[in-house]
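Excluded from the complex is one protein chain; the other protein chains are retained at their positions.
Up next is chain A:
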Amino acid sequence: MSARQPRFNQTVLLDTTPLPDSIPKVPEIGASSAPLLSASFFIGARCGAYNDDYMKCKTEAFGKGEVECMKEGRKVTRCAASVLDDINTNCLEEFRKHWQCLDNNNQQLWHCRRPEQLLNACVFDKLKLEKKIPGAPEDETPVHLRNRQIFSHNVSSFREPE
């Protein structure tokens, strides 16, 4: 009887057939959640156009866009991989400190502002990528540039001037 809702918690099925050769192969991104979160604003700064294209394609496909949007998806993956590669070659130490701090703090960005300032300074120097929060109101200082902070695990009450 097919009226019962399926419960998908008993077995798993691994399908190891690879994609057909007609689809160009792009290596998947190997960064896990904390480094990706740390690099996310820089990926957005460089790859904003490709990401918007992919999201537009998926939205317009109304749920059927897995195969149709693969071309935009490959562009997204390649661009994000290039940003991660640049950050790894240039700013590895600050990047590692920031994502290790994030991992220790429930992946909340507001606990880790001090390593984030160092990472932003390094990335802006070497890669010219700046972190901007999309949709933030223009007339207030953005949250990551404010001086005072309370309640976080690493309270930075006075920001040192850069």
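Convention: contacts are C-beta pairs under 8 Å (C-beta built on N, C-alpha and C of every residue); 3 or more make two chains touch, one makes a residue touch a chain; residues count from 1.
Definition applied: contacts and distances are computed from a predicted model.
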item	value
Candidate names "NADH dehydrogenase [ubiquinone] 1 alpha subcomplex subunit 1", "Sestrin homolog isoform X2", "Transcription factor IIIB 50 kDa subunit" or "Diacylglycerol O-acyltransferase protein"; UniProt protein name, chain not shown	"NADH dehydrogenase [ubiquinone] 1 alpha subcomplex subunit 1"
Touching the absent chain when the full complex is considered, from A:Ile29, A:Ala45 or A:Leu118	A:Ile29
Where the missing chain touches chain A, by residue	6-16, 18, 27-35, 81, 84-85, 88, 95-96, 99-100, 103-107
